[in-house]
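For reference, the structure discussed in these notes is given below.
Excerpt of the complex: some chains, original placement.
Order of writing sets the labels: A, B and C. Residues in every chain begin at 1.
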Amino acid sequence: MKRKDKKLLATVLLVAGFTLYLTVNSPQTAHAMHIMEGFLPVGWAVFWWVAFIPFFALGVRKLAIITRETPELKLMLGVAGAFTFVLSALKIPSVTGSSSHPTGTGLGSVMFGPLPMSVLGSVVLLFQAVLLAHGGITTLGANAFSMAVCGPFAGYAVYRWLMNSTGKQKLAIFFAAAIADLFTYIVTSLQLAMAFPAESGGILASFAKFGGIFAVTQIPLAISEGLLTVLIWNWLLSY
Amino acid sequence: MIRTIDTLSYRNALSSISPLWKCGFAAVAIALAYASHPPVQLLLTGWMLLWTIGYARIPLKYYAALFGSALLFFAASLPALAIELREGSLAWSDSGLHTAVQVLFRATACLSAMLFVILTTPMAQLFQVLRKIGIPSLVIELMLIMYRFLFLLLETAREMTMAQRARGGHSGFKRKLRDTAMLVTRLFAATMQRYHGLARGLTARGFTDDIRLAPYEGASLSRPRRAEICIGLPLLAAVEIWLRWEGFVWPL
Amino acid sequence: MAAIMEFDKLHYRYSGTDSDALRGLSLRLPEGRKIAICGANGSGKSTMFLHAIGLHRPQSGQLSWRREGLAYDGASLRRLRRQVGLVFQDPEHQLILNTPYEDITYGLRNADVPEPDIRLRTEQIIETMGLSSIARLPIHHLSLGQKKRVALAGVLVLKPELLLLDEPTAYLDRLSERQLLAELDRAHAEGVTVAMATHDMNLAYSWADWILVLNGGECVIEGTPAEVFAQEHRIDELGLELPMLYELWRTLPQALQERSEPPRSLGAFKALLGHLPQA
């Protein structure tokens, strides 16, 4: 075998190994989409913090207005936040084996609206960093931007759009949840690609690589979460 | 894992030490890790290990498990960093590998500083720190309620799952999906019950519109440890400056 | 005997249900007593407590605190809630802050007590109730018995004049039960009127010196333990059982029964048996 071929073979094996590794049912791989502490270069870490803070501030302002009128709602929001955390720690079945980390942001943004969800979602992320060591503090801005801002807003937009155009609630719920998940994954991949552009091909090539690796777990998860959310919605209506 | 971390944070040798000192120390360490080169980052990691395992006496097995699972993200991203797509075939990229190694050293140093904080500082004290750095009180109140009910709901979810499994549930993809959906719905109902109960309970205790936090308390750091920080950090910064002066190049 | 609190023909129906939870409930809580409020599940005990603290407002009828009708404005309610302390059945409903120490301060801070006083009173109650070893642990690390005692401490620290407890011993094992009852006795000795809802007739019999029996949202019997349980048929009709000690006492020879009041503790019963003629 030529040296080059050998190298190529090793690489393919490596990629296959990692892919297999990520699909194996292990609770840790589930949180693969939380960018770890210290992973992003300093410029990007700061950039995503700056991008995230306005949404957070708007969300807090909105919550402040709501809770000033009815202080009990504060308790409700707190309990709902705990519920969201538990949801994100729940193992959900996926086609590739069961795995945790449904984001629950789709359901949440339909129920509470995307802005309140951006506050609850980012607090959930902070708890995940502090109580589970998933994600990190310097990368909280980036993670919150993708999971607590982009995901909920995309899910909510899709929900509104589908409700207006088709009126089919189940369909809208399915896509709201699945798109919230997918969009989170795409934004995270993009964040990584922008921070680490490939030598040849730049951001686009890098995006393909990061997106490709995480697609293995995230796309089936998005579909599962969509299905799950529809079921939950049905139960909630019948309850 | 969540219970383990939570328990350790309350029962380690440094748990009663001023959270502001601990968080400040870790914050400067992270900043230094971002500004420095691998040798200094390595020293930082070691130093944080000394504090977490040596001084705070966090059991090594939990620490290793946490460290390892956090590094999984790095392992997963490694192929994307280090492999190039060139003319339809895959190949190692030297500059990619170089970046990967750099990221690894930085991430390890930052991670060890973060683990130091989360393993040695009880949540209640972190709330105090959040308040000191100006997080809106509404957010802290929400966090307070969340933290209080998080474990309760996790426990409820765990018991419900066990009850379902005891009755033959959770077999096969379709059933798992259905059972999970039922679980979430029941959990939601339980959550709303908790909310109603809490609203009553707190009203009975005079809740009006704010949950007022206890004032800040915290034993200060012992003199030698404080000295260690105050000398150690500038020393590491000096090493970094010297490295840059010498034109340090990482051999990889 | 002065009533510290009085219910006069209270009616209350929960929205979404089709029968009254309280159906003209009239009763008096005599001051300075240890009161047990008995009744099966659903007899209206908890609903009554929620009225006693002004969380529910009766649809008709009148609630009086020390002979004064309760007005349901904010200031009156706040005053009432400082005078009446309610310990819920589920301590999770009333514990909010992270540690017992912090949580006990919560009510004091709501009552605008100055910080140094808060610290002093909190430390005092932690000391007297023997909670020092758990005072700085997060609430979710505590056992149920410990949580119940912390919830009680959070109420007692406000020095209420009337203490209400909803099924305080439910789910507790014997040791935790004894500790809790000891706390209640201490509070009572300091002048607090204590009233607990329970369906454990043995507990009511041995602990209380005044008993109210609720059934279907009404108060159907009241009196001292001896008076209440003398109405054996009535108790039986209500689906309640007699306290075991009382029932056993009733099987003793007539001569022995006439010797004394019905015994309210194992010790008293044993002493009574000591008078048995030896075979």
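Structure notes:
In this text, a contact is a pair of C-beta atoms (placed from the backbone, for glycine too) under 8 Å apart; a residue touches a chain by one contact, two chains touch by 3 or more.
No experiment lies behind these values; they were computed from the predicted model shown.
You only see one copy of each chain, but the structure file as a whole lists A x1, B x1, C x2.
Definition applied: only the chains that are shown with their structure count from here on.
In terms of the stated touch criterion, chain A and chain B have no partners in common. Centrality annotation: B (chain centre taken as mean Cα position, compared with the mean over all protein Cα atoms). Rounded to a whole number, the gap between the C-alpha centres of chain A and chain C is 49 angstrom.
Inter-chain spacing, taken between the CA centroids of chain B and chain C, is 44 Å. Residue positions of chain A with contacts to 2 or more other chains are absent. Taken residue by residue, chain B touches two or more other chains at 6, 123, 144-145, 147-148, 152, 194, 198, 202, 207-208, 211, whereas all remaining positions touch fewer.
Within the complex formed with chain B, the chain C residues making contact are 50, 53, 55, 78, 81-82, 86, 88, 90, 92-99, 101-102, 105-107, 109-111, 115, 136-141, 154-155. Against chain C, in their complex, chain B makes its touches with residues 6-7, 10, 16, 122-124, 127, 144-145, 147-148, 151-152, 194, 197-198, 200-208, 211-215.
If you check the complex, the residues on chain A that touch chain B are 7-8, 11-12, 14-15, 18, 21-22, 28-29, 31-32, 34-39, 42, 60, 63-64, 67-68, 71-72, 74-83, 85-87, 89-93, 95, 98, 119-120, 123-124, 126-127, 129-134, 136-138, 192, 196, 198-201, 205-206, 208-210, 212-214, 224, 227-228, 231-232, 234-236, 239.
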